[in-house]
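Sharing a structure below in structure tokens format, with a few things to ask.
A single protein chain has been omitted; all remaining protein chains appear in their positions.
So that you can tell them apart, the chains are marked A and B in the order they are listed, and the count of residues begins at 1 in each.
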Amino acid sequence: MTTKETISEVLEKSYPYGFLTDIETEKIPKGINESIVRLISQKKNEPEFLLDFRLKALRQWQKMKEPEWANLNYPHIDYQDIIYYSAPKDIEKKSSLEEVDAEILETFNKLGIPLNEQKRLSNVAVDAVFDSVSIATTFKEKLGKEGVIFCSISEAVQKYPDLVKRYLGKVVPINDNFFAALNSAVFSDGSFVFIPKNTQCPMELSSYFRINSGDTGQFERTLIVAEESSSVSYLEGCTAPMFDTNTLHAAVVELVALDDASIKYSTVQNWYAGDKDGKGGIYNFVTKRGRCKGNRSKISWSQVETGSSITWKYPSCLLEGEDSIGEFYSVALTNNKQIADTGTKMIHLGKNTKSTIISKGISAGHSKNSYRGLVQISPKAIGAKNYSQCDSLLIGDQAEANTYPYIQSKQKDASIEHEASTSKISEDQLFYLQSRGIGNEEAISMMVSGFCRDVFNHLPMEFASEADSLLGLKLEGSVG
Amino acid sequence: MKQEEFIHWIDSLEKSEPFLSESQRKAKQSLKEEGLPSKQLEEWRITNIERFKRILKIPIANKKHTQSIKLNFDKTINVKNLPDSIEILSEDEILKYYSNNFDGNNNLLNIFNQAINNDIIGLKVKSTNTINLDLTISNLEKELSPTKIIIVVENNCQLNLLQVIKGSILSAHSHLIEIHLKENSTVNHNFVAIGKKLSNLLGTIKVKQKENSNYSLITFQEGWYLSRLEKKIVQLDGKANTTIKSLSIAKDNEELASHTYVKFKGPNGSLNQLNKAIVEDESHYIFDGLIEVPKVAQKTQASQLSKNLLLSSKGRINTIPKLKIIADDVKCSHGATISQLEENQIFYLQSRGINKDQANSLLIKGFCQEITNNIKLTNDENFDLYEHLRNSK
Partner (left out) sequence: MTSKKIILEIKNLYASIENKLILNGVNLTVNEGEIHAIMGRNGSGKSTLSKIIAGDPIYTINKGEIYYENQNIEDLEPEERSNKGIFLGFQYPVEIPGVKNIDFLRVAVNSRRKDLNQSELDTFEFEEWVEDKLDIVKMNKSFLDRAVNEGFSGGEKKRNEILQMALLQPNLSILDETDSGLDIDALRIVASGINRLHSEKKATILITHYQRLLNEIKPDFVHIMENGKIIKTGGKELAIELEESGYEAIQNESKIS
């Protein structure tokens, strides 16, 4: 069998999370306008400042134009044909998990995210978001003892309005971009994390996002604040059922790190990617940005992107504080007709700021995988340093791998280094592994993992193996 | 300048010779459609467009000046007295090779040149012995001089081409050179562009390579208020070698740019590219390089390196090394660095008794020499590049 045949066989792989949970939901009418935004705010019983925030965002959004990207065509999105709020009926957040609808618990079980605390890994707290609403947050009490707040953003709005008001929209301004403005107007739920001064969060925090309704857009909003000398590691996972239509996911994530604080944000994105002809799947247009506000603060993004029909995502760092550090470690795997356009922006504003970018793109099938990144050194960023490495692996001769790094320096005492390469799995390597008794599938998946090693090394332990097996799943066959 | 004024400027352009009138008409039409470049266009996002607009206010040189292209063949000779190995292209041949369009979206400079230019020189190299050809192009103060050259290098022929472009105060060049390399041909092309105060250069180097051809380009530019040098190279059937080396030295408030585009339209092609720049004072340098490897171009090997020295805290460098790859059996890499001189190198030199300034200039010279050492100049008494480069630190 030739390598090509093997690989294409390996790539014929269905999506295991494509099932639909049958549950009664409450939805509001389709479309977006002022009364819809008011309705969402009212349903969530929000304070005045938040309604104002949403309405301001709506007015901004109405003035904005959907971005048009070169070389990227996708069917027109009718924003009036989307439902902006959907929640399992009667979902008053339950005080104990036993009260949560059994169907939903089962859904998360099937996804490998048991919400029952006894069954969970004891060192990971989970916030589970089903369509637009946070269903359950585990280990809240234990976290509470340390002063760590981990809850849905809706709950935070009710319980800690001052904190939300102080930080919401301060990293990603309302008018930052088309999708961020839309999110600011209609965001439904998401996670809120607050780590007080001098606190090391005692466990990994994790949010799990599940889109269930076909015609509902998902617009979650996550806000993480790490005060002076605190640290936290946060994980995010996502899946969706298979629909023929495209579902829009336009999340906003904001991170703030004060002096000496550190935030590690990891994502394993496995939204439904559409079928092999490119029908259906999630449009994943997400704005993620971290602000290293304090001196010596650090924000680290790690991501494993395997799903979605189209992904645009550039988790970024604003390096304001002196000696602050920004990191971006990314694996993006595209197959069939998927399009991923992802990368990062490292904006060096403070003295001696450092950033590292490691991006690994794997393109198979007819997919298109692009790295698009910006490294900017402002005149004040004396002693700033950046290192970037972007590697692409092509599988099959129909896939496309692009690299678009934008590098700008206005500071002489700064150093920027960028490297990129493109390669393929060679027949020689495959035969070598086979001649040692390792089967085709396993050999390919081994080499893909090897290609991604630099990034996997930066994922939290619990996640690294999940990411590895996810890639294996995408490419069939697992890695020992 | 506004769009309407630009349209008016286009309409006022002098008519070209009859045989080129159709191509000029098309170019004017496209230029109107394209309009003035704007920040919205990816390729012009970083360019100082105000400076581009200022060029449009410079009066266009009349034809006599355009004919100041000088051909040196061993000793200076005039265009009408070429040796047998170089032939002047007929009008029909010029039309055949002269392409109105080019792969890639960014065509503005090309169209711009074709719309305003009314003079063209076409040459065909027919000798299998290496031919040395010098082209010196200079202009007068306060004029916009359009020049256009087509060179066809026949099968198995070899050409060493030296181009020197000199800018006068407050002048601008709109220059286009198109080189067609037939099978098995070799061209070593040195392109030296040196401006004076407030001079501008809009230059396009277009190259089409057939199988087994070798094209090696070395460019050097400095001293322009605005220089935008676009190098577009296509390997028509792959299986050819392309080398590009360039050095730009930006000073004062200059803005120098190198835009390169290399496309492989067949398998087994190779590219080796090294792009260097030094930025001093309040100047700005832009490198925008794209390598395109479509599906047909299996077994392409391409490497691109952008190395930049930012020596002043008011200077600015943008570098965008882009790869667009569909073929899977390829080896492509690119790299980019922006930095100061290496402190440990300076220290090493200092520890050997060299003072800091000397150490700096030694290292800068070393940085430049990797490019300039390869520029082969024939004797031109009017202009000594060696001397010039030695003086520029």
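Observations on the structure shown:
Methods note: contacts are C-beta pairs under 8 Å (C-beta built on N, C-alpha and C of every residue); 3 or more make two chains touch, one makes a residue touch a chain.
This is a predicted model, so every value here is computed, not measured.
In terms of the touch definition stated at the top, the absent chain reaches A within the entire complex.
Between the chain not shown and the residues A:52, A:66 or A:427, the one that touches is A:427. Touching the chain that is not shown, out of A:29, A:67, A:144 or A:439: A:439 (per the contact rule at the top).
Across the interface with the omitted chain, chain A contributes residues 1-2, 426-429, 431-440, 442-443, 446-447, 449-454, 479-480.
Rule of thumb we're sticking to: only the chains that are shown with their structure count from here on.
Note on chain placement: the centre of chain A and the centre of chain B lie 43 Å apart, centres being C-alpha means.
The part of chain B that touches chain A in the complex is made up of residues 42, 295, 298, 308, 310-340. Chain A makes touch with chain B in their complex at residues 70, 377, 379, 392, 394-424.
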